[in-house]
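Only one protein chain is missing from this complex, and each of the others stays in its spot.
On to chain A.
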Amino acid sequence: MAKEKPGTIQVKSFADHHVITQPNPLRKMLLRVPESDLDDPVGRAEKALAGLSGEFKNWMAIEADRLSAAHAVILRNGFTVDNREELFRAAHDIKGDAATFGFPSAGAAAESLCRIIEHAPDLDQVPPELITHHINAIQAIVRERTKLDTAVMASALSKQLRGITDEFLLKVNRDRPEHLEAILAPSIVPAE
């Protein structure tokens, strides 16, 4: 299965570092074609993604249930390193996937939950209802999506949760500058 090793490597040495240049091993994958022969790979991929969209609601429900299951374990046993990680990964996956699946407000609520898990100094001291409200909001947004009036409500709900979360995090991180900086830093993802 092994492919050839990359081409000849040139090394230029400086006082505290080396600059290493190799012939572009992927150059041969770049084809020069007349404009008339250019196809539209991005358009093709968008169509293929649209073809998958029939599965998105089901996938989103699976992700939301995984989050609820992780939360249920914490309610039973309290926070441990492992179940904190599982709750974070489940929320983080929703944060990343939900907009693709057509549930941007669920993604925003999941992002707010991720911020609590990442930046609360002690998760056992976080008001339990703050976490529960996030889980319930995500479940509700996923369940109620088919109703026409729910998009605005879902957006308002996730914004309100984020507001309460930020207020809480700013308060509990008063003396933790590195967390404050992270909490206040703008996202690199444009807002919806």
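Everything that follows uses one rule, which is that a contact is a pair of C-beta atoms (placed from the backbone, for glycine too) under 8 Å apart; a residue touches a chain by one contact, two chains touch by 3 or more; residues count from 1.
FYI, contacts and distances are computed from a predicted model.
*Asks:* Consult the UniProt record of the chain that does not appear here and report its protein name from "Two-component system response regulator", "ABC-2 type transporter transmembrane domain-containing protein", "YdbS-like PH domain-containing protein" or "Carbamoyl phosphate synthase large chain".
*Replies:* Going by its UniProt entry, the chain not pictured is "Two-component system response regulator".
*Asks:* Among A:V73, A:M153 or A:L170, which residue is in contact with the omitted chain in the full complex?
*Replies:* The one listed residue touching the chain not shown is A:L170.
*Asks:* Tell me where the left-out chain touches chain A, residue by residue.
*Replies:* 1-3, 5-6, 14-22, 24-26, 28-35, 37-39, 41-42, 44-49, 51-52, 59, 62-63, 85, 88-89, 92-93, 95-101, 107, 111, 114, 170-171, 174, 177, 180-189
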